[in-house]
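The other protein chains are all here in position, but one chain of the complex has been omitted.
Now for chain A:
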């Protein structure tokens, strides 16, 4: 891999760190790096030890853990907030990586007490996009409560 490519791979990785909430696919990420999709995947994996999409998933799940610990949000809201479009996929991947379901994880932390950041505050600060956001939840059928809640 040419050494000049490393800094462009970094731009793509930074993009995932920054914009994990939005729809990022390999086409877009490869464009950030300025190389073809297949070359991008191969070089990214060589540089960082995992594929770009796996990195993105880990990034989203890490953000989800943070929100589940500290934010007063439902699992569905957290799922949407970190960029997953399907609650089923989110829960399965979360369980695989963390070893328990999102609600078990949240409840375990809630049992320890401590203040939680209100959902409305997170909304005001742009962590949540309730309504008006690019539609990306077509295949998410079940919402635990109306999505407008907390967006006062």
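Heads up, the rule we're going with is that contacts are C-beta pairs under 8 Å (C-beta built on N, C-alpha and C of every residue); 3 or more make two chains touch, one makes a residue touch a chain; residues count from 1.
FYI, contacts and distances are computed from a predicted model.
One chain of the assembly is not displayed; among "Transporter", "VOC family protein", "Chemotaxis protein CheW" or "Small RNA 2'-O-methyltransferase", its UniProt protein name is "VOC family protein". Although one chain is not drawn, its touching partners on chain A can still be listed: residues 3, 6-7, 9-10, 13-14, 17-18, 47-48, 66, 70, 117, 125-127.
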